[in-house]
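I have a structure I would like to understand better, so I am pasting it below and will then ask my questions one at a time.
Complex shown without one protein chain; remaining protein chains in place.
Chains: A and B, in written order; residue numbering restarts at 1 for each.
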Amino acid sequence: MDQLILATECDVVNEVICAPDDVKELFEFTEVIFSIGPIGVTKTIFLFFLAAFVVVGLLYFGLRKRRMVPSKFGVVIESLLDFVKNDIAKDIIGPEGARYVPYLTAIFLFILVGNLFEVTPLINFPITARMAIPAFLAIVTYVIFVFVGFGRNKFRFLFDTVWPKHVPIGLRWLVGIIELVSIFLLRPFTLAVRLFANMVAGHLMLTLLLGSGVIFLTSFPEIGAKALVGIPWFVLGLAIYLFEIVVSVLQAYIFTLLSAVYIQSSVHFEH
Amino acid sequence: MLEGDIEALKGAIAIIGYGLAAIGPGIGIGIVVGNAITAMARQPEMAGTIRTTMFLGIAFTEALALIGFVLFFIA
Partner (left out) sequence: MQFLIATILYAEHEESGSNVSLVLPERAELIAGILAFAIVFFFVWKWALPTLNQTLETRQQAVSGQLADAEKAKVEAESLLSDYQAQLADAKSEGNRILEDARATAEQMKTDLLSKAKGEADHIRSKARDDASAEKSRALSDARTQVGDISVDLAGKIVGEVLDPEAHQALIERYLADLESL
């Protein structure tokens, strides 16, 4: 159990909470669990593909039967897809949003499942807490909105960003620099970091609190009454657990929403 | 100074730095959500749009705290 959620030794006699010596142990799994040919698959990589197949499986079983009246599960899947299509793509980007629905749906579902791995029993690891996924998805969004921006507005997209004509001439250079940095550097960076940091923080809190709770309570025979320290940790951990379910869904929504907003700012470029 | 002392000092400074980085976004998110609630109470029929905008505002404000959080690990 404690190997699963807290991969570290805990000095229950001297400490009051089990903090890992090195945070990396909670996130980096270098051990190869099985190999396909020359490629070694670590736990993280396995979970990446598991998330992908969970998404594919959910969609397949939710949409397989083309019935007049969908089953309860089918309704959930259909309303998720409808939510991305109407509440994100159409509401934010407008009628042209239909082109981006496949991408937005894919990132929403992939991140949602990846985030929910954090609170899934026996997995308990958010794959979005590995920078690879947020960084890659943020770069894809970046590439899309930069390409759309240049494709639709040619080099006006760049010139009007650096030299915004609606700003008074005295401030124009300053606003231009801020906009340039904000659009071309900070946007992809914050997009990736927001998701990544939320999931890292959530996973840290859960492992720290639930792990401490379980370890202290199970070491009751050795340390006696001090084991009661585990109760508040465990209760707090359960509260954070519920909170993290909300955060998981919310961060998937926000990542998708911000991708749509960035694409929209390139589609309807007004400066 | 010993190597371990320097490491400990670095960690302490990183924690203080993260605390400072969290002040601004904390206040900012409070303002965003508070005003969003006022707006929703005034115009309940616009609640959907306001909620979306509120999440956007929170996301932009929160970014600063999260950068601080990441820098805490880097330090």
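For the reader, a short list of remarks on this structure follows.
To be clear about the criterion, a contact is a pair of C-beta atoms (placed from the backbone, for glycine too) under 8 Å apart; a residue touches a chain by one contact, two chains touch by 3 or more.
Small disclaimer: the values here were computed from a predicted structure and weren't measured.
Shown chains touched by the undisplayed chain in the intact complex: A, B. Summary of contacts with the chain left out: across A:C18, A:V55, A:L208 or A:V229, the touching residue is A:V55. Of the candidate positions A:V12, A:I92, A:L116 or A:L137, contact with the hidden chain is made by A:L137. Although one chain is not displayed, its contacts with subunit A can still be listed: residues 22-24, 27-28, 42, 44-45, 48-49, 51-53, 55-56, 59-60, 63, 66, 68, 78, 81, 101-103, 105-107, 109-110, 130-133, 135-137, 181, 185-186, 189, 193, 196, 200. Mapped onto subunit B, contacts with the missing chain fall at residues 67, 70-71, 73-74.
What we mean here is this: only the chains that are shown with their structure count from here on.
Against subunit A, the residues of subunit B that register as touching in their complex are 52, 55-56, 58-60, 62-63, 66-67, 69-70, 73. Subunit A meets subunit B in the complex at residues 23, 87, 91-92, 186, 190, 193-194, 196-198, 200-201, 250, 253-254, 257-258, 261.
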